[in-house]
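With one protein chain removed, the remaining protein chains of the complex are shown where they sit.
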Amino acid sequence: MMQRRTRATGAGGFRAAVLATLAALSMAAASLPAAAEEPLKIGFGMAETGPLAGTGKSALLAMTIWAEDVNAKGGLLGRQVKLIHYDDQSNPANVPALYAKLIDLDKVDLIISGYATPIIASTIPIAMQHDMVLMGFFGLANNAKFKYDKYFGIFPAGEKPALAIMQPFFDAAMTLNPKPKTVAAVYPEMEFGQSIKNGVKTAAAAAGLQTVYDQGFPPSMTDLTTVVRQIQATNPDIVAIGTQPGQSIAIVRAINEVGLKAKIVGGGMTGLQTTDAEGLLGEQLNGFVNFNIWLPAPKMQYPGVMDFVKRYQERAKAAGVDPIGYYAAPWAYAELQVLGQAVEATKSTAGDKLGPYIHATTFKTIIGDVKFGESGEWAQPRMLAAQFQNVKGNDIEQFKGTDKVVVVSPAEYKSGELLSFEDARR
Amino acid sequence: MTITYPLLVNAVIAGLLMGGFYAALSVGATVAFGLLDIVNIAHPTFAVVGAYAVLVLNRAFNIDPILCGLLLTPIFYGAGMLLYQLYHHFFERRGDDAMRGLAFFFGLMFIAEVAMIMLFGVDFRYVHAPYITTTWNFGAVALPLRLAVPFAGSILMLLALELYLKKTFIGRAIVAVAQDPFALRLVAVSPVRIKRIAFGIACASAALAGAFIIVIEPLQPAVGREFIGRVFAICVFGGLGSLPGTIVAAVSLGLVENLSTIFIGASWSPAVAFGVLLATLAWRPSGLFGRS
Partner (left out) sequence: MTNWRFVAAAAGFAAIVFGIAAWLNIDYLFFAGYVVLQYVVLASAWNILGGYTGYMNLGVSAFFALGAYTTVALEIAWKLPLPATIPAAAIVSGLVGIGMGYLTLRLKGIFFAIATLALAVVTETFITNWDYVGGSSGAYLLHPKRGPWFGSYIEYLFLLMLIVAAVAVVVARAVERSWLGYGFTAIRDDETAAEATGVPTLRLKLIATGLSGALMGMAGAPLPYYVSFLEPASTFNLSYAVNTIAMAMIGGTTTWLGPLIGAVLLATVQQVATVTISSEINLMVVGVLLVGFAMLAPNGIVGLLRRRPRP
């Protein structure tokens, strides 16, 4: 009995193994595409599922609009632009294979990154391997370790991103009267949180503030009321928060429930800039001062941006993405503008021509002038701090204007005055 | 870090309230697993499906979300019974292999999650109800209704279930079928029918648990995964099939999570919660209230 089973497994089993391998290889072969064609192909992975998908899909729509705009004007270098993208599932482990397919098999001419720091971190080595220019979308200090001369980050945070995010917040805080003396820092135990923690430390030291609370929490923690109470127990003047979208919502709710009292609250809370969060939290947002990268404030209406936003908003609802789109969409469009302009100017898609050109040029895009420093990040940071004021109810239309999300810092972009946290919540 | 009285009291309250919610989420798994020997690892995901169903009803008819959950229980009950028939046909009749059943429910979990992603997208969804943003304050003690109302709902649901299992004929038959299915036949009751009803009830509880989820936090399809560990930890910790055990285990978990946050720091709290679980299992392999 045993022997027969063994023999059966032996012969039939080996056959099965060979068949399986052949099947696998042929399936892999089936995914090889036809020979390269005319269009100018731009390849990338983007988060269409997973935690990063909210922003990822919004960015994707903006990029699609850019490709259509460019093609309507004749394309790049006389060729129609084609975007080839795959879902990286918000998981950096998927990046290597995905880009290998894009570069080796789909034979794309240019690559750009997916969304967020960990994804970009896995993409840079691939760009380095192939000596290609890489535009990085919304990454914090990705190039610090790699020092790749063909990486360019589209995020107005510059070389010290955590500091750049928190600086306008602290600048605004120090305009309060009387001056704040103490600061509490709270952030999730993840890479983003650590950056924020360091940014707060630097900014607080520069402003001469004393840190009374500095702790992380597990990213999966859903109920943050206990954490907020701990913060309250230390009675800080400033509460500096760095959170990712789900946690941002949780902590705003927790702060409301606990009734946190402080002079100024906010800082680096991602996700609050999107319509989802704004609609969900409504009045609970009043008083929060959060970082922002672009708002339709009077001093920020660069040529082309309001038109783009309008066209984006028309298609957003159908595409199931952020309907207002002030956060990611204009930047995704601008990212491709930079790349497209560089390609046209150098008449090439080669990394060693594009790289030096992009380093040397100031680009005009729908989000204003873009100039890169030596590290590939923005030469000059341009982060904003904006306060939610006078939000009533949960209607999302009110967030389209500039009177509920008021830019309070830096001074050159201000559209209103900072209120203390308690005043704003009366 | 000084532990002040208000901090401690409120941490305890938050722990209790979340514990109640965890209990509501786990009771379906406890019933399925403890009384029917069905390892329904997809139960938290069923609750998420319930949450989306509540969302749809709430948006369409403007009914209170918890009421929506209640209205959905008959549908989930029916679906649960159908699911049990399928499970019985393919798994129970063939004999005992918990792993096949587990694989079946794992698969269902993914199918459900993908279906929700395709239907609703990955953005956070939410409902509105007046109590979600209200907090009652009693001096230093704050009672957020967002947590308190689901807690009350959970307690009611668990009480109702316990009464049902103790007082009604079918309820007692359900407990009996776990102990001795053959004896049940002797009193002319079909064990299969009883198990079907029991599993239906377990799934019905997912509808209500789903309503609680969407009241407590914003909803997105993968949120079920955050709860798998906790739900089964509670099942195991509380002793399978014991409703009082489920409540004690759930509340203990909530308390440990919150108290370890203030005493050790939030970043260690998952390790503490699950570390306690591991230690308990090492000491009492069938859980605190379980029958060995």
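Note that the chains are named A and B in the order they appear, and that numbering of residues resets to 1 at the start of each chain.
The rule we apply is simple: a residue touches a chain if its C-beta (ideal position, glycine included) is under 8 Å from a C-beta of that chain, and two chains touch if they have at least 3 such contacts.
Fair warning: this is a prediction, and the values are worked out from it, not measured in the lab.
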In the full complex, displayed partners of the excluded chain: A, B
Residue in contact with the excluded chain [from B:Gly20, B:Pro44 or B:Gly101]: B:Gly101
Listed residues A:Gln80, A:Gln194 or A:Ser348, member touching the removed chain: A:Gln194
Hidden partner chain, touching residue among B:Phe21, B:Tyr84, B:Phe151 or B:Phe232: B:Phe232
Hidden partner interface residues of chain A, rising order: 1, 4-5, 8-10, 12-13, 16-17, 20-21, 23-25, 27-28, 30-31, 48-49, 86-87, 89, 91-98, 100-101, 103-105, 118, 121-122, 124-125, 128-129, 145-146, 188-191, 193-195, 216, 218-219
Absent-chain interface as seen on chain B, which is shown: 33, 39, 86, 90-91, 94, 97-104, 106-111, 113-114, 117-118, 225, 228-229, 232-233, 235-236, 267-268, 270-271, 273-275, 277-278, 281-282, 285-287
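The working rule: only the chains that are shown with their structure count from here on.
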Approximate Å spacing (C-alpha centroids) for the pair chain A, chain B: 35
Complex contacts: residues of chain A adjacent to chain B: 49-51, 53-54, 57, 189, 215-218, 220-223, 225-227, 229-230, 233-234, 245-246, 249-250, 253, 256-259, 276-277, 280, 283-284, 320, 322, 394
Chain B residues touching chain A - in the complex, by the definition given at the top: 1-2, 4, 6-7, 10-11, 14-15, 18, 117, 121-124, 126, 128, 133, 135, 137, 142, 144, 146-147, 216-218, 220, 222, 226, 258, 261-262, 265-267, 269-270
